[in-house]
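Here the complex is missing a single protein chain, while all its other protein chains stay put.
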Amino acid sequence: MAEAGQAREAPRVVLGVIGADVHAVGNRILAYSLRNAGIEVENLGVMVSQEEFIAAAVETAADAIWVSSLYGHGEIDCRGLRGRCTEAGIGRVLLYVGGNLVVGKTPFADVERRFRAMGFDRVYPPGTSPEAAVADLRRDLEARG
Amino acid sequence: MAEAGQAREAPRVVLGVIGADVHAVGNRILAYSLRNAGIEVENLGVMVSQEEFIAAAVETAADAIWVSSLYGHGEIDCRGLRGRCTEAGIGRVLLYVGGNLVVGKTPFADVERRFRAMGFDRVYPPGTSPEAAVADLRRDLEARG
Amino acid sequence: MTLANRRIPTDEFERIREEVLAQWPTGADVDFAEAVAYQRGLPASSRLADRLAAASREGTTLVQPRAGVALVDELIALLRYLEHEGEADLLPTTIDSYTRQNAYGDAEKGIHESRAEGRSMLNGFPAVNHGVRECRRVVEAVSVPVQVRHGTPDARLLAEISYAGGFSGFEGGGISYNIPYAKKAPLERTIADWQYVDRLTGLYEEQGISLDREPFGPLTGTLVPPCISHAVAVIEALLAAVQGVRHLTLGYGQCGNLVQDVAAIRSLRLVAEEYLDRYGFGDVHVSTVFHQWMGGFPQDEAKAFGVIGWGAASAALSGATKVIVKTPHEALGVPTKEANGQGLRATKQLVAMLRDQRMDETAAVREESDRIVAETRCLVDRAIALGEGDLAVGAVRAFEAGTLDVPFAPSRFNAGKVLPARDDRGAVRFLDPGALPFPKDLLDFHRACLEERARRERREVGFQMVIDDIYAIGKGRLVGRPR
Partner (left out) sequence: MTLANRRIPTDEFERIREEVLAQWPTGADVDFAEAVAYQRGLPASSRLADRLAAASREGTTLVQPRAGVALVDELIALLRYLEHEGEADLLPTTIDSYTRQNAYGDAEKGIHESRAEGRSMLNGFPAVNHGVRECRRVVEAVSVPVQVRHGTPDARLLAEISYAGGFSGFEGGGISYNIPYAKKAPLERTIADWQYVDRLTGLYEEQGISLDREPFGPLTGTLVPPCISHAVAVIEALLAAVQGVRHLTLGYGQCGNLVQDVAAIRSLRLVAEEYLDRYGFGDVHVSTVFHQWMGGFPQDEAKAFGVIGWGAASAALSGATKVIVKTPHEALGVPTKEANGQGLRATKQLVAMLRDQRMDETAAVREESDRIVAETRCLVDRAIALGEGDLAVGAVRAFEAGTLDVPFAPSRFNAGKVLPARDDRGAVRFLDPGALPFPKDLLDFHRACLEERARRERREVGFQMVIDDIYAIGKGRLVGRPR
């Protein structure tokens, strides 16, 4: 695992859309872009529960979990995810979240604050280019060594 | 003259677009609507100076002067009109003004206040229907007896 | 029970109904006879089917928003605003995503959280939780017809409560509310569940209460070629008609190329009526609904108004019976009522301005329309053949075989082989037709269209085009040209 500092060929990301959310298009593009950038992707697709995210992250020894939420219930769906990661022994896994995270047009600073408070390392507004987030991922992983 | 309380068949209105303003369409429709409503109209058309308004009002013994200003310079163009009417001996003539009276989208209450302060009896926002103003005119003339 | 395209017998229907109404406590309040009487007592102005028929006769395009919030009084305030300030001709009640998953417990939590937070924590109205009486308050609070819009694979209880609650239209279908809206729901299951909804609609119809049923046209809303959504619409129309549905509104999501969009609405009506006639349902009333661009929107509100304007214009020029409106908030979140009103008024202005103009009989439109009809026939006829005469079975097998295949759909039961991309003029074509059963001339046509584009862009036909096209409108283009 990354935490153990082993030499790794490529970062590993678990990807999925959380909750009862079926928005599949962005997920498809994120998976494609991550692979294109040389990242190993475990794509769980849409309608993914917290448990499924964690199980996949444990199984693949993932460096990061990328959660998407588009449909507006992101806040309810994401609560407690960091805590459950810790319980599952992957408390240091990077948690990124992006999409249309809350119901309604909201100043992004508010949204970011709320999700950071829930334990997410990075929070992305709609319209984020996958490339920018991949660059962040490499930076974060480098910083950890 | 109306002020003298004589029996009159129809109210008389001097109509025109003040200043360097060439917006002719509304003027054409106002003239048509006034005539349709049985009002005698002296239509001076566009680009009418204060002096021309007053001369026509004196000559026709008008009950009212209807000033239009569309192009945004209404405030500058209308200043002093009431005073000049008084000087010309028609101080009691009804002064109505309408159109896009100031530069820029402005709350109408502000515009109305400014033009009332300049001595206008009635001030109309863009989109006023001629019929509504004709009704006002009849009411105002009746009130004067 | 095995799936078959036959009218559900009354006793079977009643048996299922008992189960359905027991799924959540509010189901107990549904009393069919009382509901029929209630519906009959509603004013003509509340009847969607009547309003649509009138619009068809007059040749006008009605304007309808999407909207729904967690709590009843807030929903009423919202709908009244959209009626009076938004000048909506028809109103919606959009259902929240938990209800769509039959997760009524989660919806109940959402209602409580919304009360506590003083803002809607749900992305729609949980009609099942609120129940019949509260729904009636909604319908009675406005003076235009209200339709339920959702995305629910199993909408049986929702339909029962909606109809008893006075709503006069119900969106969805066994395919169109499964493939784009579910991951693991088997098609056999959802088709059967929607046969129930259609049969319920038919029962009302038999009592003289005409309720409008609207299959969800846009599917995934993202570069869906017209023939695919048309094929689904035709199949769902036939399945509904068998159950006794007599008022259908068939939908299409704007692609963005005017000729294609006008041709799509023209051909949708033609091909649907052709199949309905063929199967003896000549008495079904068909309306059409044009959805303004359903894919990713630009974030800037002025640019969103541009996209909305084009949707409104295309809807009007196509002569669709109604248009479903987007808002300037589309890219960012569920719109405020003000934003929703703006989308409506912009659309209303354009639709009214263009009501005397039509585009549907130009040569280019007729050619495109003929091609869409031919393609749709390929897809529908193959489904019929695969079903060995039974269209319900055939639809399931067609998805298994990939001869029906919706681009970008989340469902496991969708092959996901088809890839669409825009041609050089922005019409949506097949980059990869997957297993769609098209003859060579049609395949060649699509291929040639994309090669023309590739030449212009000096690149190969390929997946990058698809990605570029998905982002394009959000970035202010229609065709995703390379930069």
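By written order: A, B and C. Residues from 1 in each chain.
Everything below uses one rule, namely that contacts are C-beta pairs under 8 Å (C-beta built on N, C-alpha and C of every residue); 3 or more make two chains touch, one makes a residue touch a chain.
Here the structure is a predicted model, which is why all the values come from computation and not from measurement.
In the whole complex the chain that is left out makes contact with B, C. From the set C:Glu18, C:Asp283 or C:Asp356, the residue in touch with the chain omitted from the display is C:Asp356, counting the whole complex.
Of the listed residues C:Gly309, C:Gly402, C:Gly434 or C:Gly462, the one in contact with the hidden chain in the full complex is C:Gly309. Of the candidate positions C:Gly68, C:Gly165, C:Gly202 or C:Gly426, contact with the hidden chain is made by C:Gly426. From the options C:Val138, C:Leu158, C:Ile324 or C:Ala346, the residue with contact to the unseen chain in the full assembly is C:Ala346. Contacts to the hidden chain, counted on subunit C, fall at residues 256-259, 298, 300-303, 305-310, 312-313, 317, 341-350, 352-357, 359, 362-364, 424-426, 473, 476-479.
Contacts to the hidden chain, counted on subunit B, fall at residues 19-22, 24-25, 28-29, 32, 45-47, 71-73, 75-76, 100, 102-106, 126-127.
Convention: only the chains that are shown with their structure count from here on.
Shown here, the protein chains touch in an arrangement that is not a line, ring, star or fully connected set. When every chain is reduced to the mean of its CA atoms, the largest separation from subunit C belongs to B. Ranked by C-beta contact pairs, the top pair of chains is A-C. For the pair subunit A and subunit B, the distance between mean C-alpha positions equals 68 Å.
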